[in-house]
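Reading through the structure tokens given below for one structure.
Complex shown without one protein chain; remaining protein chains in place.
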Amino acid sequence: MKKRAVSVLLVAIFVASIFTFAGCSSSGSSDDVIKIGFIGPTTGDAAIYGSSAKDGAMLAVEEINAAGGVNGKQVELIAYDSKADQTEAINAYNRLRDQDGVVAVIGGTLSGETLAMKDIMVQDKMPVLTPTATAVDVTVNAPNIFRVCFLDSYQGAAAANFSADTLGAKTAALLIGAGNPYSEGVAAAYQTAFTAKGGTIVGSESYGLQDNDFSAQLTKIKELNPEIVFVPDYVQKVGPILQKAKDMGITAKFIGADGWDGVQVDYADAAQGNYFTNHYAADSPSATVQNFITAYNAKYSKVPNSFSALGYDAAYVMTDAIKAAGSTESTAIITALAATDYPGVTGNLKFDANGDPKDKEVTIIKIDGGQLKFETTVVN
Amino acid sequence: MDKNKRRTYIINAIAIIALYLAFFILIQTKTMNKYLIGIAILTCIMIIMAMSLNIVAGFLGEMALGHAGFMAIGAYSSASFSIALFKTGVGLPDLVVLILAMIVGGTVAGIFGILIGTPTLRLRGDYLGIVTIGFSEIIRIFFVNFQPTGGAAGLTGITRLVNFNNAYWITIVIAILIFTFGRSKHGRAIISIREDEIASESAGVPTTRFKVLAFSLAAFFGGMGGALYAHYLAFLEPSKFNFMFSIEMFVIVVLGGLGSLTGSIISAIVLTVLPEMLRGFAQYRLLVYSLVLIIMMIFRPQGIFGRTEFSLTGAIDLLILRKNTKNSVDGGEA
Partner (left out) sequence: MKQLLSINRNFSLNFILYLKTGDIEEDGLFYIHFIIIEGGDNVNLFLQQVINGLNIGSIYALIAIGYTMVYGIIKLINFAHGEIMMFGAYFAFIAATSFQMPVWAILLLVMTIMAIVGVAIEFVAYRPLRNAPRLSALITAIGVSLFLQNLALIIFKPEPKIMPKLFPEMNFNIGGIDISSTTLITIGLSLVFMVLLDLYIRKTKQGRAMRAVSEDKDAAILMGVNVNRTVSLTFALGSALGALGGILYSVAYIQIYPTMGVMPGLKAFIAAVLGGIGIVPGAMLGGFIIGMVETLTKAYLSTTWADAIVFAILIIVLLFKPTGILGKNTREKV
């Protein structure tokens, strides 16, 4: 008898929750606030990326509001956690659009979740600016989706050009994170560009997403004795790889991609003398960069990484577009976005027909004495 | 037909239609926006996954911890099918394509269910659990490396064929199918294996054959759930179908009651809707899940509904007519 009561109660709760839920949808952006959504992983294994991008965007919004807001209204950044899960990302996006009534979205942070949301975003004609999703497909056939970061292919090619031209290397080995589309994409581009410059890829090793033991792969690479080892992945994997390589006495130069940003914090010794491609240099004399770093440090008591900078720029570009459009109407914002010409922390931002940044400079960073030092820039 | 049974069918049919109309009205009047509709669709998919898993975990009583693998097989094969079908330019209505894709997804998953089940169902309990995890991981690793379906970057270009209408009715149909199966001769045979395998074998039940049947049927419906998932999300990434996802589905079934289909339905609803409502507490969600799991196992291991089913007719009888009836899939005592 008790069981029946419990079950009836449960069903009642469910039906009731649907109604309460339905009731709590807010109408579109209220008259005095402009709502912008943010989607990225702030919990789970990929939390560092979503959190950094969100922190950068939040900082930007604070500054913008302090300077008077956009078109006379304050900006509100509503951030939802995607948990790096496609379903969660879609739910988050739907919620932002329906419950919160955002006029634009900064997100997703990872390529996978952005691709998952792409269709609906295109259908909705929602103005979308992704700070960090680097997969090629994200902006293809999507006139309303733009991105701040350069593509995996662009970055890989830049790294290869640096290896071949500046470092004069003839042989390189790849160490790829299998199952990580970012790592695979950048490595593939590096291989194409490096061979096009006359170099030889002497070997290509990979490791799994869960792997922590790189001794087998590094032993093989050591045997091949390349001048360069290209390891495009995030700090979580790259740090231990560099450490292990150093322990094993591998003398090749290690080169990486923007996922390396932050490696100097815990792995300064292991990363000494190596290079990676990035969006900006912390020791750049540019006032924009220095102001950003100071402000970020002041607010969060830590050093920003490339994700933070991209999130920061994304927020500014989006709000600038809304300002230029003079309204929160989606077509107007999209047109304004397409015409962006913004000097950001991560370089001068202009978009090409696809929505990808045009002719962006790739900064090469050298890790020296635990610091990130500007080495040179490459334009493909 | 027995008068009671007819009454039961009519009451259930009315309830199902009434519920649908309720949703229909909510959607038409825009009280339920796309966000809520999305959640409702996902709930339907999780209900299918939970019910299908219950065939193995509940009716058969075996630890199947690799259900995400079958969902993945169903999702990817149905998506590949529909993409290919649309490319040939044959103009079929969306619903037909969806159903065909689901059948394809379910069948391929079911075949793998037979392939995997036949050798492994000789194992018992804990070992079977670990082996199913192993197979599910192998399937996931396969899709990570299989370039024709996009590999790690994922499969795009799937047409979104699922909306609330077809999701709801497909879920109802599958629920009816599984219910009926449970009460059929085959279903009872499978349950008898759970109760006492040796006795059941002695009574002439070909246990291996029925175990594989249960396993592959669970895979079949799980594959259908995967097909629905693929055509709702319109994007597939192999990392979604990992061990954690299998565990989440297993938790839903356990909490609802191993062997109770209505338990699975209600548990799936609660465990899909609740996290969405409690977004602020997302950090603690898994912590609370696991705690609830432990406490459940210690104090009420049979789950909320145990092996019995929630019967609408029974509830009406009880609350309105004050009669006492018990209902369960195996027709016996609770």
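Chains: A and B, in written order; residue numbering restarts at 1 for each.
The criterion applied here is as follows: contacts are C-beta pairs under 8 Å (C-beta built on N, C-alpha and C of every residue); 3 or more make two chains touch, one makes a residue touch a chain.
Bear in mind that the values here come from a model prediction, so they are computed numbers and not experimental data.
For the chain that does not appear, the touching partners among the shown chains are A, B.
In the complete complex, the residue from B:176, B:287 or B:319 that touches the missing chain is B:287. Interface note for the absent chain: among B:18, B:92 or B:138, the touching residue is B:138.
Looking at subunit B, the residues touching the absent chain are 61, 63, 119-120, 122-123, 125-127, 129-131, 133-135, 137-138, 141-142, 144-145, 198, 243, 247, 250, 254, 258, 283-284, 286-287, 289-291, 293-294, 297-298, 301.
In the full complex, subunit A touches the omitted chain through residues 43-45, 47-48, 178-179, 205-208, 210-213, 215-217, 219-220, 223, 236, 239-240, 243, 247-249, 266-267.
In this text, only the chains that are shown with their structure count from here on.
The distance from the centre of subunit A to the centre of subunit B, each centre being the mean of the chain's C-alpha atoms, comes to 36 Å. Of all residues in subunit B, only 22, 26, 31-36, 38-39, 42, 141, 144-145, 151-154, 156, 160, 233-235, 237-240, 262, 266, 269-270, 273, 276-277, 279, 282-283, 304-306, 308, 310, 314-315, 318-319, 324 touch subunit A in the complex they form. Residues of subunit A that touch subunit B in their complex: 1, 3-4, 6-8, 10-11, 14-15, 17-19, 21-23, 25, 43, 80-81, 83, 85-87, 90-91, 94-95, 97-99, 111-112, 115-116, 118-119, 135, 137, 178-181, 184-185, 208-209.
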